[in-house]
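Each chain you see keeps its place in the complex, though not every chain is here.
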Amino acid sequence: STASPTTGGGGSGGHFVVAYSQSNNAEPYRAQLNIQLQYFMKKYKDVTLLPIADAKQSSATQVSQVQQFVQRKVNALIVSPNEPAPLTAAVKQACQAKIPVVILDRSVNTDCYSAFIGGDNYVAGKKAGELAVKLLPNGGTVGELQGILSDQPQIDRDRGFRDAVKANPKIRISVHREAKWLKDDATRITGQWLAQGQHLDLVYAQNDPMALGAYLAASSAGKEKSMKFIGTDGLAIPDGGIRAVQQGQLAGTFIYPTCAKQAAETVNALLHHRKVAKKTTLDIVAVTPDNAAQMYRDNDFSKFR
Amino acid sequence: MRGIGKSFPGVRALAGVRLDVHAGEVHALLGENGAGKSTLCNVLSGAFGSYEGSVELAGEPVALHSPGHARRLGIGMIHQELTLVPDMSVADNILLGAEPRTRLGRVDARRMRDRAATLLADVGLRLDPRQPVRQCRIAEQQLIELAKALSGDLRVLIMDEPTSALADAEVRRLFAVIRTLTARGVAVVYISHRLEELEEIADTVTVLRDGGYVGTRAMAGADRAELIGMMVGRPLGELYPRPASVAADAPVRLRAERLTLTGDTRTGRTALHDVDVHVRAGEIVGLAGLMGAGRTEVLESVYGAHGPRAVTGRVTLDGVPYRPRSPRWAIRHGLAMVAEDRKAQSLVLGNTVRFNASLAALARFRRYGRVDRRAEGRAVDEQVAALRVRTPGTQAVVGTLSGGNQQKVVLAKCLLTRPSVLLLDEPTRGVDVGAKAEIYAICHRLAEQGTAILMVSSELPELLALCDRIVVLCEGRVTAELDRAEATQERILTAAMARGTVLTRTAAGRTEEEVHDR
Amino acid sequence: MTGDATTATAEGPTRLVGWRRAVSLLGSLQGYIGLVLVLAFGIVTRGGTFLSQSNLTNAVGAFASRGILAVGETLVILTAGIDLSVGSMLGLASMVSAMLLVNQNLPPWVILPACMLCGAVMGLANGIGTTWLRIQPFVMTLATLSVFRGIDRQLSDNVSVGTQVAGADGKLTGNADSFQLFGTPGHNLFTGVVGAGVYYPVLAFVVVCVVGQLALSQTRFGRHVYAVGGNEAAARLSGVNTDRVKIAVFTLCGLLAGFAGPIDAAYSASADPLAGTSYELDAIAAAVIGGASLAGGRGSIVGTFVGALILTLLDNVLGLNAVSDNLQLIIKGCIVVVAVVLQRPDLLRGAADFVRRVARRGAPASTGRSS
């Protein structure tokens, strides 16, 4: 079912149509990414971004979305793969159709794409681990709240965090469970840990909602002061991690780059047949109580909704 | 009511029917199956949103568009098919839709129970109002329906074949109730296919045919032949033709000895104790008894409907030991049963006549692992024609047929399996005179071809006329076995209520057991 | 009954009577065996921890919103219907509550009725679709599941809305603070008055169950619900307005979903656009494990309550015992099966029958057993 190759002539008169397939709109991090991308794409007058397609966490859906865009002969395609392997074939189809593809955040198992932009989940986990080591100079017990166990980011962040905390042998990860990236599951599970009488000095959650969920559970047990919470994602929304760091609920979080700005630039470059880097890895910015306010201002896009 | 008409998709059930019912009279409705009696009554009870014609109640015209409304107007109805909620208690069912309430709006459980109890007493049932209906026998359920109909303050009571599931004793009870009602000035519309009943209870009779009005007679003046002529539209031969009596030395086709079945309070299953019956080839044996005597259970046990475990005893087919494993097994060995409750036990109501008729006999139409549609269709058409089923076609949905015609479809289903032993449980329930005659004729034809027939009926005349032998049951025990020469209504009834013999029997049974124990 | 009695006398009364006693005795308890087992398991493995008030509160509190959905679901199921949209309705309601708090800064006692109203409207839509349009409940609510979720996400623009709104002074606004009482962990009602206070979600869940049970068992409406589920034709011919009953249960189901919305929002201190996803399965599971029959006419709120407890406590026990997430899935499934089997009303009677049969088979009376 390969699409017939086409010269990206979808957009008439030097006007370009760009499509973006998002793996799951309803994740705060990705919702933020969408907003930012729309904002940055507006800067390019000769480019229109189609309404963002949401795969709703289903690789199958995303594959057919990509295929649909190939059918529509869009001029460029941005994809945030839900899972690496499943999207590979679809991306190949796109590239066979001579449509430039920009991959965001999660890689695919083929080189047949124009550019990859993403943060490094391993680094995100590693930095979180380093912060943990800093927060627990003379060791302690740590609980880890994991995303859906089979998700690649979960696997990488977990690996990074564990590697980092090895630095201090007195730090022990005494409990870890799958909270499926969800806040209420995190609350429930942390509640169970505390009920078990687990002594936890620190909770590392692989995203901010889970960290805040843990914080809720702890505060209900009156332990929020004696524990520290580390999140990841660092979204500049009222409900997000940065604000939580500002309010002292989280000891710190890490802005996992949305890549929106770079994606917009890259796509525009590609459309005008300019050269772009095949692989761009953005670094992870730590949010601490000191820089939180600043970070929030820098990353707040709510005004552009 | 005047010029009542009603049509269903593809069927015109009623056209220009008129009916005048006077307070305090019992007005009988007569007609073949599918004549439109039930439909007419359903219109009266507000079961249909729309109909043609006009209804007047005590002079002023009324529009009957919901059962609740009709009920408030004092029109009660007992439907042909049971309309009870199996999982709810007897009391809840009787007062459903008219529950008494306390000032706080709560349902007044005690008053409900008392009210239900008195109503049950009125219809002569001794039941715990709190018992779920599921546990009641069909006959009991029929009487519960009556009690339910009585619950409101009645002006008109419509009874659609109330006696089809009742045996003689309960019928008496029912008539007593009807008489008290008419004495109170209630008008009763009474549908039945049992003419002798009508002669006893009805004052006037209106006859329908093909959904049209034929005529009204005073019951006193009318004679049977005339009525039958009116409803069938053709002269009808002898209703109970003389059977060819079988030779006493004909081989025994089916024999059940010491048939014993464990009772079951949940499904209201009567226990059987050491029942002995045998049927010779070409013989028609009747099972008589009061409700819950265990007649149905005898058939069901032989047929394997209760599974192999619940049943003990020795059954032989043509002298060969036979274990009633399952209906499937039974059918494979040439047994077939017309079950008692056609709606619950016999028909896939949502499916077509053809589907239902051929269901049990599909093995016959096997070709290369497929069902040979043509052969199936031919066989079904023949059978349907032979039984004169009134249906728009074999692709019609069975649920839309009239009660009696549904019963015929059940019969067709059994006959298509070409049984050598036929078990009939109330085979003529809700079937009109003409069709009855046909069914009797069929029974005889089968018997002459050597089929052994064991039939349950609550209509004694039918049994007397039809059977070569009559076995009488009481509380799951055989209390008498009469061949047609000695059988009379009186002897059967006495045997059916012979609790004395039952007790001695049990005593005997006990001593036997003790003997065994030694 | 009589028939049965005679059987009894026919073969050793003593044994049987004994049996019937045992049966009836156990029978009373038996509906709860599943729950009993889970509790026993919990107590044996983690006695004190498990029984501690805080743990039980957490366990029940975490399930409360789904439990409330389950009550509404039970009503629908009793009429032989099913409502798959409860999760979405809850999600939308929780989003509405959060938005009313954050954008309008309304007090909780205004938000709650508002949410219930909006839930009721959604439920009404389901009811009308299933009755007037005569669409199968499954299809209708599957469709609205998607519609309501879409509205929810459109409203929120896919961004979760936090309910802990800080005022200018950086402290929570009054309304946000009192909103927490809807169930933000650690915020109880009547603290001081009653010991550690009462956790609203638990209270709400229990109250809803009690009211629901009373409504079903005590009122005319309740009877009609059972009647419609047990035999719709019969109910109609008995003068029950079946359509009205159905619309009513769907509306109530929506109303309860609306009621549960704020609880869900408060519990995670934010309304997630995906909140409530797949809650319908939990709700239905609770009802069905509690003995409700999807064919309608059979079931009770008490049963549903027990079913809900089984689900959440099972989860809690396994969690406390730090069972791996994968094993948890397997164990949960198996235990549900076991619980349902053990809880079947006719189980014991069946056993009794079996024993009786074996006994008889032993007895010589049946030497002539066929073939």
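Chains: A, B and C, in written order; residue numbering restarts at 1 for each.
Just so we're on the same page, contacts are C-beta pairs under 8 Å (C-beta built on N, C-alpha and C of every residue); 3 or more make two chains touch, one makes a residue touch a chain.
Fair warning: this is a prediction, and the values are worked out from it, not measured in the lab.
A.B. asks: Beyond the single copies shown, what is the real count of each chain in the complex as a whole?
C.D. replies: For the whole structure file, chain stoichiometry equals A x1, B x1, C x2.
The rule is short, and it goes like this: only the chains that are shown with their structure count from here on.
A.B. asks: Between chain B and chain C, tell me the centre distance in angstrom, where each centre is the average of that chain's C-alpha atoms.
C.D. replies: Going by mean C-alpha positions, chain B sits 42 Å from chain C.
A.B. asks: Could you put a whole-Å number on the gap between the CA centroids of chain A and chain C?
C.D. replies: That pair's centroid distance is 36 Å.
A.B. asks: Based only on mean CA positions, could you tell me how far chain A sits from chain B in angstrom?
C.D. replies: Result: the chain centres lie 71 Å from each other.
A.B. asks: Send over the residues of chain C in touch with two or more other chains.
C.D. replies: none
A.B. asks: Among the residues of chain A, pick out those that touch two or more other chains and give their numbers.
C.D. replies: Not one residue in chain A touches at least two other chains.
A.B. asks: Within their complex, state which residues of chain C touch chain A.
C.D. replies: That would be residues 46, 49, 52, 54-55, 58, 62, 102, 153, 157-162, 165-166, 170, 184-187, 264, 267-270, 272-274, 315-316, 319-320, 322, 325 of chain C.
A.B. asks: Within their complex, state which residues of chain A touch chain C.
C.D. replies: Chain A reaches chain C through residues 25-26, 28, 31-32, 34, 149, 175, 177-178, 182-184, 187-189, 191-192, 195-197, 209, 212-213, 216-217, 219-222, 237-239, 243, 247, 305.
A.B. asks: Of all residues in chain C, which touch chain B in the complex?
C.D. replies: Within the complex, chain C touches chain B at residues 1-4, 6-7, 10-11, 218-220, 222-224, 226-227, 230-231, 233-241, 297-298, 346, 349, 353, 356-357, 360, 363-366, 368-371.
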